[in-house]
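A single protein chain has been omitted; all remaining protein chains appear in their positions.
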């Protein structure tokens, strides 16, 4: 194993200097997710402007305890989502999920995923996929709640 | 396997023509034992004359549902026990138990065990040892009860 | 038929051995436990020799491989029983644990949150089982009734060994909370009309729990199609290892079913005072699971799927027809359960008369058979109430599986006649 295949520079950069970290006001929904195996946690807030699919994501803020992968992934998530419509963001989220489930077989679409393409290497390590997805699941859950759809968590 | 090594003529004779079968009055204690695996059952009564070890066994009667081994063993048991003192009978019972746990390695003492020596072959078949011992365990239990020692069953 | 029993027999190393005084083994006790093909033995060996680690918990390569073996088995089992959602598949140690899991989790509903309301049972509520159940589908419900004050009721069995549905409307009522029944009887071979009973039960809002221990090894089973709520089976009767069973449950129900065994990785978060629990299936898998056994079960599923359950069934039906015919010709032999092959599996239990009106005890019958190398089971087969229903304490049971042959059945029938000679009046 090349350590670098998992820990690409982009990931290490986001880990060392996370973007949009810290919980902010105002927000429409806040969720708290846990990775039961390692105890990693994320609290995540979403602020929307508008309703349904067309709503615009005006802020995503978070506080997280976890490994470099989960921290970097939260940072990348916020970069990607803030400013998008819910519809656009959901598409990105689906793309990221497919990438993480691809076991390194999928050629990620950099147009859509931007920095998140760096996680392609992580998808080869099943034990770490949950780390990468933790904040994304939390975001999906929070967004569903903000839209008034109740529990959007698919676990 | 030679079928005859388990089913000696003596056993088949006792099975075909069991001795002392049928429940009789009077009695001091009655017990009901079950072999949980096969559902075989024995109801056994003991009548004593006297107290403690020195008491004489004046009757052992039984009603049994079970295989040839368990039926024959009950028949042999009554032959051996009726008329003995409890002390003598306990010694026989111990001898029989040792024989049954010997896996065919013990040379049985015909002086003590009489017809019960025929069960030596059964001791090679672990699944059948319980059949041979069913009425003997019941007898021991009943005798303990008749002597006022409560539950003499060692299970 | 493309089914080649000789080729299949070669897969099972134990079938090459001899017993007693050098007799070839004739194994007719598969309803008790099946034999294992080399493929299953190898899968377990390979797991321990190359991939062993604890699962879910490890970030190293062995941990990944072990997790893949275990979770891969779950996906394989899900497909095998007709569900696409592998999180509906819970691994247990055997089906007995699976049935207890449902009963205890229902018991725990009493002190769980309102979401578990659906599972609560108490005085006035009824639990319905049948008289042909294995003890593993009787005792857990007796214990649940005892703990909660609910009432246990049961379907009877007809003289020809079918479920007696005449009183179904009296039995399954608004008071019924759960109906638990075998898909196939381990004594009578009877295949029960599960779909019909499930429909009645669902009409009154009761849960339906099915014991598939004797069905899954012998026929294609589709749990969705059966329309039941919980369905269990056990690997060791399916060419698989000991130490592992499966409980399938509907996702919506598993989501709200309270936990049973506590510990290990079934949790979400643990504080000293209290815990929250993981989503299914992990909520129901406490402690280190039978991992090597899951690998073995996956190999077993591959094996029977490879042979084809339809082919297995056709072969077994041929054997069953032959056996029922041959046994009908033995005077004094009474088969318990259906005498025709329709809706009937390959467990054949019988009593035997010695010709003098006296029954030859199953222990004696089986001992004579054993002396010839023929392995059958004697006793009540963990179905004592069913035996009492037929006025007996015990029976002899021959049970067939994919590796058996017509010749073996002929040897069985020969042995039965010998037993009659040995013990009978003749």
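We just call them A, B and C in the order they show up, numbering each chain from 1.
Just so it is clear, a contact is a pair of C-beta atoms (placed from the backbone, for glycine too) under 8 Å apart; a residue touches a chain by one contact, two chains touch by 3 or more.
On a predicted model such as this, the values are computed, not experimentally measured, just so you know.
Enquirer: Pick out which of C:158, C:288 or C:305 touches the chain that's been left out of the picture.
Expert: Candidates C:158, C:288 or C:305; residue touching the omitted chain: C:288.
Enquirer: One chain isn't shown here. Among C:134, C:162, C:183 or C:200, which residue touches it?
Expert: C:134
Enquirer: Taking the full complex into account, find the residue in A:43, A:68 or A:102 that is in contact with the omitted chain.
Expert: Within the whole complex, the residue contacting the unshown chain is A:68.
Enquirer: Among C:5, C:53 or C:165, exactly one should touch the missing chain; which is it?
Expert: C:53
Enquirer: At which residues does subunit A meet the chain that is not included here?
Expert: Subunit A touches the missing chain through residues 1-3, 6-7, 12, 15, 37-41, 65-69, 125, 128, 131.
Enquirer: Tell me where the left-out chain touches subunit B, residue by residue.
Expert: The missing chain touches subunit B at positions 34, 36-37, 39, 125-128, 155.
Enquirer: Spell out the interface residues on subunit C facing the chain that's missing from view.
Expert: Subunit C touches the chain not shown through residues 13-14, 17, 19-20, 25, 27, 29, 32-33, 35-36, 40-41, 44-45, 48-54, 57-63, 93-97, 99-100, 103-104, 108, 110-111, 129, 131, 134-140, 142-143, 146-147, 152, 154, 234, 236, 241-245, 259, 261-267, 269-275, 286-293, 363, 366-367, 369-370, 374-379, 381-382, 384-385, 388.
One rule holds for everything that comes next: only the chains that are shown with their structure count from here on.
Enquirer: Could you please state the distance in Å, as a whole number, between where the Cα atoms of subunit B are centred and where those of subunit C are centred?
Expert: Centre separation, subunit B to subunit C: 37 Å.
Enquirer: From the C-alpha centre of subunit A to that of subunit C, how far is it in Å?
Expert: Taking the average C-alpha coordinate of subunit A and of subunit C, the gap between them is 44 Å.
Enquirer: Quick one: report the Å distance separating subunit A from subunit B, using the average Cα coordinate of each chain.
Expert: Chain centroid spacing, subunit A to subunit B, equals 75 Å.
Enquirer: Which subunit A residues reach two or more other chains?
Expert: Residue numbers touching two or more other chains: none in subunit A.
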